[in-house]
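One structure, pasted below without further comment.
Every protein chain of the complex appears in place save one, which is left out.
The chains carry the letters A, B and C, assigned in the order they are written, with residues numbered from 1 in each.
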Amino acid sequence: VSKTRVTVVGATGYAGAELVRLLENHPLAEVVAVTSSRLAGRPLDEACPWLSTGLVLQELNLDQVEGQIVFLCQETGFAMGCARQLTSRARVIDLSADFRLKDQDAYETFYKRVHSDPTLPAVYGLPELVDRNAIASAQLVANPGCHPTAALLALMPLIKAGIAKGVPIVDSKSGVSGAGRSRTEVGYLFAEADNNFKAYGVAMHRHTPEIEQMAGVHVRLTPHLVPMPRGIHATLYVEMSEPTDLIDLYEKFYRGERFVKIQQNEPSTKQVLGTNVCAIAPFYDPRTGLAVVCSVIDNLVKGAAGQAIQNMNLMIGAPENCGLPESGLWP
Amino acid sequence: VSKTRVTVVGATGYAGAELVRLLENHPLAEVVAVTSSRLAGRPLDEACPWLSTGLVLQELNLDQVEGQIVFLCQETGFAMGCARQLTSRARVIDLSADFRLKDQDAYETFYKRVHSDPTLPAVYGLPELVDRNAIASAQLVANPGCHPTAALLALMPLIKAGIAKGVPIVDSKSGVSGAGRSRTEVGYLFAEADNNFKAYGVAMHRHTPEIEQMAGVHVRLTPHLVPMPRGIHATLYVEMSEPTDLIDLYEKFYRGERFVKIQQNEPSTKQVLGTNVCAIAPFYDPRTGLAVVCSVIDNLVKGAAGQAIQNMNLMIGAPENCGLPESGLWP
Amino acid sequence: VSKTRVTVVGATGYAGAELVRLLENHPLAEVVAVTSSRLAGRPLDEACPWLSTGLVLQELNLDQVEGQIVFLCQETGFAMGCARQLTSRARVIDLSADFRLKDQDAYETFYKRVHSDPTLPAVYGLPELVDRNAIASAQLVANPGCHPTAALLALMPLIKAGIAKGVPIVDSKSGVSGAGRSRTEVGYLFAEADNNFKAYGVAMHRHTPEIEQMAGVHVRLTPHLVPMPRGIHATLYVEMSEPTDLIDLYEKFYRGERFVKIQQNEPSTKQVLGTNVCAIAPFYDPRTGLAVVCSVIDNLVKGAAGQAIQNMNLMIGAPENCGLPESGLWP
Partner (left out) sequence: VSKTRVTVVGATGYAGAELVRLLENHPLAEVVAVTSSRLAGRPLDEACPWLSTGLVLQELNLDQVEGQIVFLCQETGFAMGCARQLTSRARVIDLSADFRLKDQDAYETFYKRVHSDPTLPAVYGLPELVDRNAIASAQLVANPGCHPTAALLALMPLIKAGIAKGVPIVDSKSGVSGAGRSRTEVGYLFAEADNNFKAYGVAMHRHTPEIEQMAGVHVRLTPHLVPMPRGIHATLYVEMSEPTDLIDLYEKFYRGERFVKIQQNEPSTKQVLGTNVCAIAPFYDPRTGLAVVCSVIDNLVKGAAGQAIQNMNLMIGAPENCGLPESGLWP
């Protein structure tokens, strides 16, 4: 079998390095180039001693990018400047927020910058909730954010069933790796973040419009920082127009989905650690008429690198779960 | 100065031991007896090697309890059997749930047992929200639960102002010590709980009626387990009948309160570690019309032993903040 | 390709479940049966919600054990009672200590029990340090302990070179999963073990004779408990008879080994998380004449389930690294 050749741009960050790690076990794809602007020329394993590859970091050269698939794993704001050029040579999966929002006003409001290429077509790559054919044939896929992935997979069955009322509330909790590897700020130091829990971005968080774009309603998103490296737990509160058997509703909605697991017990973030799985437990509370839905993912897998590979699998015609773990690392 | 003499019943659990620790620095009270049914006769410091006292654990003898104040730090279900007898000899502060609820049906529904002494009068000891004179003159104080303390201090300014609508949502997150020291179950093992986050008791949590009793409305409480030993962070979502300057509202509501700190930035659980402080940051979200209120306490201090001492101070006529730290242990 | 069929005895403990997880990605072996005495009849994924298998737990039936390979993942003391019978039907890899020690006196002294089957032949399965042909042809393999694996891989190059003097000191640090999943004792509770570090078993630890058996000298082993779920870091101090270029010595000793990585920088336990790799950094300290050697493994992979699979690979003629990750889960 000839493998799809892949370039990872920004391979020393958490999402980029996780892509390299996961793709080592992918039978139908291989990483042929890894880039870093700061560390070009150095072995990847030097910057990322947990990786065992022979790869050497390169400068990104937009005219000579290698392979059929390019993963962009840079900060938001980078992809908009190179995606158009890259898509003329390869198919691109962007893990930043640059191409997720259709509404440029929302982009400018929430990301505080002007978009330099707002007309480049991109498909939002959340396979369980969008047209898979669109992903399969896309030249540019916008890989979803981590909070939106956990939130939307929990929310959309209620929205689509037409039984959600009011403003859905998404109380979301994230491991610290969500801040990225280059955010060396005092608040992310171990000594400060350990044994600590707090909300952040309460006034306005960037992932809000991404959820609203698909949900079609205003939502209230509050992210929190959990003293653990990985994982997202979203707790949703949705007013219901009528009592509903939610387990049944969700099981039907996700029938046949490999990466969504509906369960009766509260899920834990660690049960999906290292996997591409989203585990969801929906509860109907008759005292208050609310649906309370718990949803967990690994923010770096289903919330980033794993979902990017899931999209790649669709694009290259591989089985959707190819190379993607379903059993978690425990304890 | 002659010190008030105090007995701690159940001194080897987390709340009991924290009482002993805090009272060591109390200028107007001293622990004269500590009890444990399992370890009577052994030095307290053997069961709790972090304590430096000369105290020896005793059997609880209801007829000879020492001191003017007795703190009951046993599991819910214990106090109802001895509080009446104890209150004939001393004044009692019960840290369990036995005397918090006025509605016995709620007690039976949520605690799954019949109350054996439902008519014994008790005052709910949340000083910032109840009549301090009632606490000061009480023979039996029911010390509030940890989730309710964080939730009610955040919620009541909105309720009292008459601007709250609908069902307040309390998304509460607790450190693992909330489970107690005797819950040696697999789910509380370090290897299982570390690097993990999950909700628990979603269907129905015991602290719900305690919040509702004071709030006067139905609330939706969802507790979660955070991989840290101590701390509670409650995030509240309350529909507002009108836009409001919440900082101003909360500052006025808690003017003069020593242990409530209103702040503009998101509070962190660690900022109040080891203190009797509740730090609250209220946000009004104009996009959704919701108040989003973040509230943090140390579950073993303001959520248990510290608040118990605050109540004791009122009862013995000491300054309310006597012996109670206001600066946190960091990092 | 027909896959080797495998039974995992004691599949709900940490080592057993890790075997199931790792074998899911093994191209030449498959788990056909999992046993649990306590939970027979229940789905494996119910006891281990992080696993995604369709396997149902069975009672162990020694007369009908399935497959060519049986992994015994029970507490020490179990295997001695059934290994002889099992080896008449299958090849057995025992992850307990029952067959590691040749000296029965040492077994009785350190494990406080009499061995019921001391004459059953077993091969000590540490592939990098023993005759691989012996493992390949063994009917019973004694899989090494976690502390001994990290210690011996670091120590033996010095011993074999004949430059070690005196009593080697092994200061070893282990994540809490080393205690196992069934040790629900107060000291292993999250609230007690988090934010905490301590030595244990200083007077005498069971893994001491296992190291001494191979090293041929007395060693001093002191294990410590680290507030993390997984990982072992052994720091060795060995008096040297002469100054030596240790990097060169170790690289030559382990030339061609896939799972031993010699490095100049201090290794971290997380760099090998989830992998079968032992990373070693040897330092020569000219001020004191000591070799200081740092050695890290994942206690549940190279220290248990991964090394067991490495042994299985040798036994079934598969490539030694088949199905065993070399890149770690980070962060």
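The working rule: a residue touches a chain if its C-beta (ideal position, glycine included) is under 8 Å from a C-beta of that chain, and two chains touch if they have at least 3 such contacts.
The model shown is predicted, which means the values in this text are computed figures rather than measured ones.
Note that of C:A191, C:I262 or C:C278, the residue touching the chain absent from this view is C:A191.
Of C:A90, C:V130, C:I169 or C:I247, it is C:I169 that touches the chain left out of the display. The omitted chain makes contact with just one of the residues A:A40, A:A191 or A:M204: A:A191.
From the set A:S177, A:T235 or A:S327, the residue in touch with the chain omitted from the display is A:S177, counting the whole complex. The missing chain lies against chain C, touching residues 167, 169, 171, 173, 175, 191-192, 194-200, 202-203, 218-220, 222, 224, 226-231, 233, 235, 237, 266-270, 273, 281, 283, 285, 287-290, 292, 294, 296, 331.
Although one chain is not displayed, its contacts with chain A can still be listed: residues 14, 175-177, 179, 181-186, 188-195, 227-229. Considering the complete assembly, chain B touches the hidden chain via residues 14, 17, 20-21, 24-25, 48-53, 177, 181, 194-195, 229-230, 261, 263, 265, 267-268, 270-275, 277, 325-331.
Here, only the chains that are shown with their structure count from here on.
Each chain gets a centre from its C-alpha atoms; the one nearest the centre of all protein C-alpha atoms is A. Relative to chain A, the most remote chain by averaged C-alpha coordinates is B. Each chain gets a centre from the mean of its Cα atoms; for chain A and chain C, those two points are 35 Å apart. Per-chain Cα centroids separate chain A from chain B by 38 Å.
The residues of chain B that reach two or more other chains are 175, 189, 191-192, 194-195, 227-229, listed in rising order.
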